[in-house]
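Only one protein chain is missing from this complex, and each of the others stays in its spot.
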């Protein structure tokens, strides 16, 4: 008998009921301010994940030994950001209800808001660790409040005691930085202070949102708003692994890959490898 | 003294008050169902128009002798289709109030709805001539009614006696064709019957909307949803010229160029040349 | 409960036991003489098939009403052509044993040999209809006999009474044409004589192999050996539909799409649309 | 013993002394008005010629049986158009002195002037057959007289009784067409009248200059100034073959391929195949 | 009333009379020795500058607060390097006469000679700070003296007491380095010694010419002659900011972006961000 083809992220073929992590992708890019196309990220990452190995020589562990289920792409009503966020929230809530960790692949950064709404309902005092080139703290973008340029501002409105910790930020307008002062913990340019932050957050729930444009555009050209002067792949790999190993992650996402802007495919490879390292780290927590 | 740089479609430097046609572009692609990027069409078309001549050997006339003003790109609130349509309607209404012809460069096809709303208010019995690969007659697309896949359906709801005449259609789902039967005049695959249609519409106001994906993808690869088997450049040029020369055009648009999907630039050249021919034809009507 | 993601050609989700046609793809390009990359065709075609509709306005029929199962990609031992052909033959034989039609997506043209071996075992007197730019009749290519440049020669050796009918051929070396004379029915450049051929083959089993480079490179740039001066999309669509509607097809394949050579995606769209039309025609035979 | 590598157009390995035709390429694009890059044409054409066969099924003849020597690329002082033209003239004159036919691969169209200067010295009453999208009849381009936009005007100044016959022209400014009237025989858009022209020129020396942008951009996207609405590959193939078979060609060139603008390589293939057909036709004259 | 569209570098909309800096671009690439295309840099940089913010978190200052006028693209007689340099000199001289700083965007590196001629007339003892991968000190290139490979040699001939200080050089032929010894201050590979140089030049007029290929090709692939092993974006940003903050800049340019060689757009983003940082630094001098 022949089997139906399945197309999951490499080695993520654990059954749902046995999984501790549930992957899904949210192919939405409707509020992208510059170059759209992140809707194609999930498919590209799954496909090209087969160009990598499942084994990590960095962590000396194998994704094949982890319990990850990949539920594939959400079907989203492109053109209606509000409805899109509801669909994402519903999926994340379902995964959370089943006591699994929702791991979302964007899409543009606005998708974070959908997943975070579900997370904050279950973990009201959740904190956010945010890696990004852009502060994403605008009140609105040309009058639009549900925009990827405002997503952390929207998340901030939902916080119930938790805080936001940003790293790697190297772009924003004057008003974002002045509003953020005193409200947001912003580390410019790199990951200095990350270990202290993780120490401080010990035992507290954390949502981890990773905008891949924190990487230097040479490493990650396939993104909507390339911002020169970012971190290296190894710096991000180390930082993301640390967060996943040490923090009490209750949800996470990786976003803003726009594969069509990089004909060489190196951006997809970078995204896939970071996700592999994060998944392995989540399943191999430090004790 | 040095002058500020201006960047208009070639030869479209008539002053607004002296112009009979006002160009503008609507850089919106928020409801694109497959590959986004039409927001970059207006800039690309203006830029590469300088690779063409202003003189048309087809019509033996020169765009430099026409009275066209180019008001540039609208600033649109990406992410909110409703607000986008209002901004487009406002711009078109302003041009119409000043007794000029609004000529819009998309953007995805949904932008037509904004301009058409303004037109139908001034010309309630307006008809539509529609060139396209896709019928665009869906009631909704994944629940979204303001989608480029539904735009002619939305326009149909605004008609007050006028009709829709489609040409070149070669794609749609079963429900679109069955709904369209008896309501819409659909010519599949080519432009046969166009002369008769123009004869019938003599003296009546016409809105002309041209989705460039009616062209074969070999001629026009730079589009969101390439549909093999389309018309040749010369077939479209002749048909579009005919419409602009003979019909009582009260508004028109050209849409669905997505320049980033065509590294060679031939799609941009095709769009620019069609616009040149349309502008010259509109100013050199048959008598 | 969440479902595993599946990634099949659009609308080909009939269960295997209920299907009359079984799709599979053979991602092999190890003997490609010029530009490799056809191994990526199957994935690209499935993915981008969702940019098309399931309904065909040409045949006024819907793929959603057809009984097609998609068994996905074979896992092939890249680097060993002999073993690859065995794996393909095995898959095709299994499908044939279950009284279904094997429909293979290449890969390079050599994959035809694998499927044809299975077919000729079940249908010894099978004929071949072959659309291609290249004659593929070499005895060997730089000493290699299992090469995509020799595939029809290899198939010819397996014939047991059947014949080969080539259409659209516009390239070959002198020796291929002189060898072919009297042995192969070769129609140069176009599809003239196809109806007569189909008439002649009435009631006899036919294997249909379609090398997509029969198309003009403007329509289908994404291929390993582009040969200028080919047929139009509509000419191929009509011819391929005719073959599928009239001949007693017992196996078929579509091959030589190399998607990475066409950044615009129009080649993938052309391949997917031809496959849609062929599947619909196979299920809506002329009576 | 190992041999030095040589990199010639396929099958053009006749010794110089035995050759009747001498190929060379002129990698110059210094006056290109829009998108430069034709300097890379010669290398690309030679390289990808190996993706084609040497045998022509159109003419039933083989390039391998022709006596063509390929002398490779000229080394040209980029940045000094005047010196470039001198170097080209010198090469062409040398070939002419040895009673061979100079066949030049551009480069941009200005290179024609260099070769034509040599030709007109040997054949004062030479005529020109010119295939192109653009009239190239400007007096100057932004004050520059040695520009590819003026090349036929410059050639016209050198005529000593001969005439210029243009075909396929679909672009020019008003002044070019009005100047040309009565001076130049211009056929717009296609090759109608070519047979009559060849009849009229019987027995007279002819220089044949082929700007490949006469082709439709769908067939030939890799060029500096794509002009939609051109001829098909087969139309050009037939016309160029006819000229080479019937006219008394004393020199010829093929120009304006800019390979980097076409990632798919189909433009290079089109150029190489046209050159193959021309070379075979030149060696297989009609009698 | 509708306004004419303007297309300036982001936030550079100060009126000419109020500006302290006047931007212009020189779209010339006629002497490029390898891959041409820098003529498209000015347009691409202006366009994509809108993907960046006007605020610099590095300098904690905003370009919107600077007094910069953008006079757009010069119209240059492509094909005549001599005339091109005259047009550039004229524009720079006009800006200098009005006591503003000319800030030129190339184009290839030869354009520097035009601007420098104007500068040295007003500031005879001017020095040059030169960042580049290539020494550009050839006496001539294939006999051509006005070549981008010779531009610093040509500038050196105009010096009247000033000196040239090169940084980041990692390519040149033997003769350039031996000629340079004792005449030019060349720092290989990086920016070591820049602070000392700035100290030494305190109070003296400086022309700053920045060839962006000093960057590593990973950061800046879109250039005519990529030279592996260059500096990082941050190293260049710091060095260029330092020069603009500390030296008495009387003219400057940024050149050698060739945008078509980088489909991802990261090279354009790098160029735009460097220009933003330079403009802000020039308006926020150290005291």
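The chains carry the letters A, B, C, D and E, assigned in the order they are written, with residues numbered from 1 in each.
Please note the rule applied: a contact is a pair of C-beta atoms (placed from the backbone, for glycine too) under 8 Å apart; a residue touches a chain by one contact, two chains touch by 3 or more.
Source: prediction; values computed, not measured.
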Inset, instruction - For the chain that's not shown, point to the residue among D:33, D:263 or D:284 touching it. - result: D:263
Legend entry - Per the touch definition above, residue among C:30, C:102 or C:251 touching the missing chain: C:30
Inset, instruction - Spell out, residue by residue, where the missing chain touches chain E. - result: 34-35, 169-174, 177, 188-189, 216-219, 221-222, 225-229, 261-263
Legend entry - chain A, residues in touch with the chain not shown (by the definition above): 50-55, 57, 62, 216, 218-219, 233-234, 237, 263-266, 269-270, 273-274
Legend entry - Touch list for chain D against the chain that is not drawn: 1-8, 16, 22, 24, 43, 47, 69-73, 94-95, 263
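One rule holds for everything that comes next: only the chains that are shown with their structure count from here on.
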Legend entry - Per-residue overlap in chain A, given as positions that touch at least 2 other chains: 35, 261, 263
